[in-house]
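Report on the structure given below.
Some chains omitted; the rest stay in position.
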Amino acid sequence: MSRALASPSLAAQRSVLGAVLLIACWEGTARGLHLPAYVLPAVSDILVGLWSKRTILFDAAGYTLIEAIVGYGLGCLIGIGLAVAIGLVPALRSAILPLATAINSVPVVGYSPLILLWFGIGVSSKIVMVAMAVSFTILLSMLAGLDRVDRRAVDLMKSFGASRLSVLWRLRLPTALPLLLAGMRVSTVRSVIVAIVTEMLGAHGGLGWVIYQAVLQIDFVQVWSAIFVASAASLAFFGLVGFLERKLLFWT
Amino acid sequence: MSSPAATSLSEAAAAARSITMPDSLRKLIRLMLGLAIAAVIWEGAVLLFGIRPYYLPRLSTILMAMAATPRAYIDGFLRTLAETLIGFASGGAFGVLMGIVFFRVRALREMIFPIFVVSQTIPVIAFGALVVLWFGNTLLAKAIIAFYLTFFPVTVNTLLGLETVDPKQVALMRSFGASNRQLLLRLQLPTALPQIFVALRLAASLSLVGAIVGEWFGDTTGLGVLLLQAMFTENVVAIWGALLAAALLGTGFYAVVAAVERRLVFWSAEQ
Amino acid sequence: MLELRAINKTFGAVAALSGLQASIAPGEFVTVVGPSGCGKSTLFNIVAGLEEPDAGGILRFEGKSCHAADLLGRVSFMPQRDLLFPWRNVVDNAILALEVEGMPRDQARAKALKMLPEFGLAGFEKQYPNQLSGGMRQRVALMRTFLFERNLMLLDEPFGALDALTRAMMQRWLLDVWQKYRRTILFITHDVDEAIFLGDRVLVMTARPGSVKLEQAVDLPRPRRPDIVTSSEFVRLKRTLLDAIEEESMKSFQSSIAQEKPQ
Amino acid sequence: AEPQKASLRLKWLPQAQFAGFYVAAAKSYYKAEGIDLTINPGGPNLLTENLVATGADTFGLSGGTDSVFAARDKGLPIVCIGVSHQITPFIFVTRKDGPVKTIQDFKGKTVTTWFTGANHVLTGMLAKEGVKPDELKIQPQQVSVTPFVDGSVDVVTATYYNEFYTIQSRMPKDSLKTFVAEDYGITFPRDTLIVAEATAKEKPELVKAFLRASLKGWKDAFSDPKGAVDTVMAAAPTLDRAQQEFMLTEVKRLMTSGAAAKNGLFWIDTDAVKTAHDFFLKYGVISKPLDLAAAYNASFIQSVPVADRLP
């Protein structure tokens, strides 16, 4: 009901207002306190820097986004696949879940030396890292969603002679969808970050590589330019998944 | 009349517990067994296939290396644990709070939520250097990074959980003249609780990630420090040592959160 | 007490209520019958303050013209589906409204515990809703409504899932409460016997879009004894009402077969 | 008087490369000079120059002459007060039995290096031999030297004290060939001690006291390497002792080579600095000529008697 009341244009106006306020604060602080670039550059300087390095930055963003999106897709598949497997064969739960938790308890970057070692310094190591980070979030969200069903509804399906697969497909998946999609939304942002962080540890290109180089060259305007581009890319990714979510969850 | 009912009820509860006790014991035994099997497979695979220690050392080698400098691991474990707990608690609380605020005040949500999203798109590593600049090598600095990683999923799930409340139940509460506060405490939060816990379980892992990554900015103790040192001295045995310690911490903490969840969200437990 | 005039309510393309007119005197016990889907629950939602009728209708409560929302918290309402909270046990579900009113929990629980036997729920205070039978859930919901003491009470098929005797006992109990505290009661049922047995007046609603087709006063003396159902006066009333309802039910069936699509 | 609070930010994680500072702290030499010093490790994502410039840390052991130039070029107000490694610590390593025999052979080969300064050494050596950087495949070097050990990389960059040890321990003895910058007339002194300009101006006594205590620590470290490694390993217990002992030996060599042999530890060799400066200017690493006197202030180290500086 409230969703219908607030027109999308108003929502958009408000988010723009929020962004404008934040940028104004930032710009004001940086300029007002005469902060040097190595502490915090002014937004205007960053935007100018961004524009002047636009080709490098956009190429790098494309590179990173490809890693993030492929890794994200892979992670979603793995996460959903594992959750579905557990849904179909409950005995797998006690095997998969502790292992997944243990693996996920270590920051993905902790594996970076091993992953870089095994998959090399190119794109594939980033994809693996992103997939690892994403798949756990998806697994947890999806499992929670699958478990959320009304037991009586499951019983009803069973009384129709529904197989586990049928119960999963017709009942558990629709129930799990909101949580799964929330997990997928949160993961978009993480996938870009993990790609960037891995790039910072060893890469041929991408935003993380640009950031790493810029830090070493003490070019903080470029660091922030790259961060801005990364944010924009993540936001677009986040928005896309959010859009899909609204399309799919029509009944709520 | 009600007191015998109460006592017999509590007896029933006790009886129920004594039934579940061997169950949890069985679980523990199964867990131990699983770990033992995993250890044997690891050790055996390395020996059998002659895997080069550089790729995968023997488990016994790793454990022996850890036992050689136990203090480093114990101190690191405790320090990282403290950072994780602080980050988790503050991130969880803030996340739930912001979820509620965004749920309640649509205008704020539309203004600030996108900024939250943006904040999450900033790589921790870029942000970490700033935290050191502002807060130095303190426990607080790591906790802030853990916090930063934690609060967002909690906010998203809290918001989502609050929005799935059955409008008919809201209507019922309203017909009792419930205030917004009562609506929140008695209906919306309990309904959202299962969802919130999904995020908290995630946050348990993420806060550890935050603590460890936070320690990469010039800290002196912690599992993150051990990991970093091992990484850059290419000491694969030590890398695995730090990974195992972190996995132990993470799994333990996760298990605690999951246990709390089972207690609090008893009504939606399916299995 | 309550006056409704020219009340319309449409959901998208479905007209649920149209030109509904009714007035309820203080202390009156009014029962509502009508074909399934005619808008009875919708009417209750409006009177409970949960839905605003379409613009143009007039709603007066205790003499003052008001919006539906003004009625929130002033009417005790039992919805058609029990809407128990799965994380609260029987007692805690029952005291929900009292808690909302600010009564300390212990006090509220004590009050509820005393009522449990009358609802046939003694010994079940610690059970959770998923451990109850359908009729028990309904009784818990009913208890929750009773504990929320308001002058106007709306009960939407409160005894639908009860066996004959439990239903009779609950009816008697309801009449007791009504007579002792002189609450005003609006009561939806599909059981015409029940409608006549309990009501001062029976409202028969038309097929969707609902309005009041017939207001039938029930001039049977009170207290009414169970065997009153065999009295000729009762049987005559029942015939009148059944005819009216069946005419409407038939319409609603035919219309749903023939033309009126909800788009 | 109250001891003065100060911190030293290292350029990397605790290891024997910094033994002298740990020894000085452990033996309370800083305290004796009235300084309450905290040693903060560095790491892959920290920039010592930045932390010192912003005042987050008082002293820094930063990347090297190259990074001091770059920092000054970007306007970071830091001053170098001493240089630790008098000669280039980087070498380029290849297999003795491999195809690379001379710098000319780098052409078309895969070479990995750090883009943190070592790349400039490589560029310089290539330039001396007339090889253009785009004639070879230069790739960023990752944490691990395994790609080189496995043979997927032809030439790898190493520090004498660290990666070189790892490579040697994982490959047959005497199977390696190294290219040394000094052989091509290039010297990049590294591991520079820095302070903020404000500290240099306002607290010269603090800076001098810090140098005195640090020098004592380093001299102790060199005279008792085993004890010094013990001290370092107290800070980082999981380190490999043999490697740390090796590191300290190598670091001693780097710190006592060149001008330091005569002028003592942390000597600022102005000629070497000038050469490096001109090199960076030529290759566009810095945008404009820098005021070397302002960037390198030798007065502090010179305030310590030579005898106390000689190892």
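Just so it is clear, A, B, C and D label the chains in written order, and each chain counts residues from 1 on its own.
Convention: a residue touches a chain if its C-beta (ideal position, glycine included) is under 8 Å from a C-beta of that chain, and two chains touch if they have at least 3 such contacts.
Fair warning: this is a prediction, and the values are worked out from it, not measured in the lab.
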item: Whole-assembly formula, with each chain kind represented once in the display; value: A x1, B x1, C x2, D x1
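Following the convention adopted for this analysis, only the chains that are shown with their structure count from here on.
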item: Centre-to-centre distance between chain D and chain B (centres being mean Cα positions), rounded to whole Å; value: 40
item: Chain C and chain D: spacing of chain centres that average the CA atoms, whole Å; value: 85
item: Distance between the centres, which are taken as Cα means, of chain C and chain B, whole angstrom; value: 48
item: Where chain B touches two or more other chains at once, by residue number; value: 125, 129, 133, 231, 234, 268
item: Chain C residues counted as touching two or more neighbouring chains; value: 130
item: Each pair of chains that touches, named by its two labels; value: A-B, A-D, B-C, B-D
item: Chain A-touching residues of chain B, taken from the complex the two chains share; value: 30-31, 34, 55, 106-107, 110-115, 117-118, 120-126, 129-130, 133, 152-153, 156-157, 160, 163-164, 167, 194-195, 197-198, 201-202, 205, 208-209, 212-213, 224, 227, 231, 234, 239, 242-243, 246-247, 249-251, 253-255, 268-271
item: Contacting residues of chain B [partner chain D, same complex]; value: 54, 65, 69, 71-72, 125, 128-129, 132-133, 136-137, 216-220, 225-226, 228-235, 238, 241
item: Complex interface listing, chain C residues touching chain B; value: 45, 48-50, 72-77, 79, 81, 83, 85-87, 96-97, 99-101, 113, 122-123, 125-126, 128, 130, 148
